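One structure below.
A single protein chain has been omitted; all remaining protein chains appear in their positions.
So, chain A:
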Amino acid sequence: MPSTPDWINEPLAVVQGLFASSQNGPSSEWEAKAVEFFKDRLKEKDAHTWVPSLNDVPLHYLKPNSLVKFRCLIQDMFDPEFYMGVYETADPATKTKELRCGKYRDVTECGVRQQVDYNSRNTVTAERQTFYCVPIPGENAWVKDSYAGSSQARVVPSTSYAPSRQKRSYEEDDEGDDMDTQPQKQREPHSGQYQHGNGDCKRLETEAPSSQVGSASHLDLNFPLPGEKGPSCLVKVYEDWDSFKLNDTLEVYGILSVSPALSALADEKDASSSFLDPSESMETAEEQRVHSPPASLVPRLHMLYAKMLRHNNPLLPSVPLEDNSACKEELLSSTLRDMPSVRTELLSFFTHVLLGDALAAEYLILHLISTVYSRRDVLPLGKFTLNLSGCPTAASFTERLYRIIQQLVPSSFYLGMSLQNMNRMRLVPKKDYVANRLVSGVLQLASNTSLFLDETQLEPGQLDPTGVSNVTALGNLISWQKVDYDFNYHQMEFSCSINVLIASEGRSLLPSDCQVHLQSQVPPPHMEDYMSSIPLTAQLNKLRLYLSVARLLDYSISDEVTKSVEDDFVDMRKDDPQSVSADDLHRMLVVARLLSLSLGQTSLSRDSWHRAKHMEELRRSRVEQHKSVNGNEP
């Protein structure tokens, strides 16, 4: 590993250098130059792995004002703020003045006995935007570990820190045991070594998972999912902030700022002055706490460069696929070749997991690679919500199933639809006007997160108004792939792409695109043996890669196949007009699309179409048998 270059350790020096040289010369484009400089550096081979990541290095091991990266989701957008882009410091004693650059920092810097000259004519006011970012909600442990493992950042440990690989492996072994007893624990994302530093604390927490109050966090960090951990961050964006959207996932490269002066709570407030000082009275205590939390808990990150993440699978190169086509071709051709074989492997594994039901396994694969690829007026195309009915309640089947999915997809969340959960949980994000922030809810998820709804937990009982609105929100999510955020005076629609899998006994009370009734080939007593086998890591990685790649493939239908599909539909309608509706055609087209993609084919072949049709027929005949299980039929 090469030693950490200066531009990672002292990025501000680079910025100041560029700024200073621009003051002498005629060039005024220093800002663009600075951004270019870091972009170029990061493009170098492996350069991005040298940058320590906030996700897996605890904050107190990171050097203030050094370059760090952060894999995150934009949870909230604060108001833009004005800052001193250029300011002048003056030394009252010597009367010397110096111009300094205020970009990429929170606090003005002065030499000894120098003062910021507010009245200087050279001061330039500039604008920047603040985003509140949290780690990607529901990111699974294997993703975090894998990212952390690939990092080559040399974190200079402080004295008490011993980077312990042994401990890590110990933890991993541990997980196997934990899983049986503690399904929630899986949902707590591991922020890599973060927790290894204080092993004792972690131990305590696994024993008492209900107490989510972390060591020092009386502060609500506003994570979308309960039980999440990891740092959240105030990311300051200097250009192009309109291109970012809420719930975007990013990898931010920026300058870490943890100056204690930032904390509003650290300021001593004397009552009399706050009464008179206009700048004090306009913010409530809540608002201050949210907008200027202690930097030790919520560090500030001054963005130099951000990469939109189309996926958060560490096994796939994170470079945007369209960037270097050569690499893409190579990757595509190699994976495409392997796809059919991997698919077979995955199918047999799922068949095994789903108690020998091969059809359900097929549909599960299709579900996992589905994504909303386009929207036509209000209609989201490509979504494929699966309702797996007939799930046995015994042997915690649903939880085990979820744990397996968790091992395969980068981010996921398990929502037990118990009455209590539905009545109490906040699913839809809501604007809190007192603190002036968007209070997150479970449905504020990144694109392509797997949401596992366990309806087997639902019992008869009464839903209160919260419960009703929660169920409505879930229904809207499934039907339209959108969530209406509650802004008190109005609602605002945010479109999303969340893969919803509903496990239920009968037909689900929620709408779904496709219902498969599970037919267990296994007598209940042997169920456990079936469920507990998990493939080896190498094999798992192949499956993980497969699922992520299949989702990113392009797809088309040739005119010729279009024709035959049309013919087919007309024929089907001729035979039995009652049973085949436009909705069925919609579904069949989605199934055919996903089936082709799952086989690594980027266009629909007649073969796949017939296979899709056949699958649908099988599934429908199965659903027919189980009709009228409960009253939720349309």
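To be clear about the criterion, a contact is a pair of C-beta atoms (placed from the backbone, for glycine too) under 8 Å apart; a residue touches a chain by one contact, two chains touch by 3 or more; residues count from 1.
Here is the rule we use: contacts and distances are computed from a predicted model.
Going by its UniProt record, the hidden chain of the complex is named "DNA replication licensing factor MCM4" among "DNA replication licensing factor MCM4", "Proton-coupled zinc antiporter SLC30A5", "Ribosome biogenesis protein WDR12" or "Geranylgeranyl transferase type-2 subunit alpha". Shown as candidates are A:T108, A:N423 or A:Q539; the residue that touches the absent chain is A:T108. Touching the chain that is not shown, out of A:E31, A:D76 or A:E139: A:D76 (per the contact rule at the top).
Remark: the omitted chain is touched by one listed residue; of A:L99, A:V522, A:L552 or A:L585 this is A:L585. Here the missing chain is touched by one residue of A:A13, A:A32 or A:V468, and it is A:V468. Take chain A: the residues that touch the chain left off the picture are 76-77, 79-84, 87, 90, 92, 102, 105-110, 113-121, 123-127, 242, 245-247, 259, 261-262, 267, 273, 276-282, 374, 376-379, 381, 433-434, 436, 438, 468-469, 472, 479-480, 487-490, 492, 494-495, 555-557, 562, 565-566, 569-570, 573-574, 577, 581-583, 585-586, 589-590, 593, 633-634.
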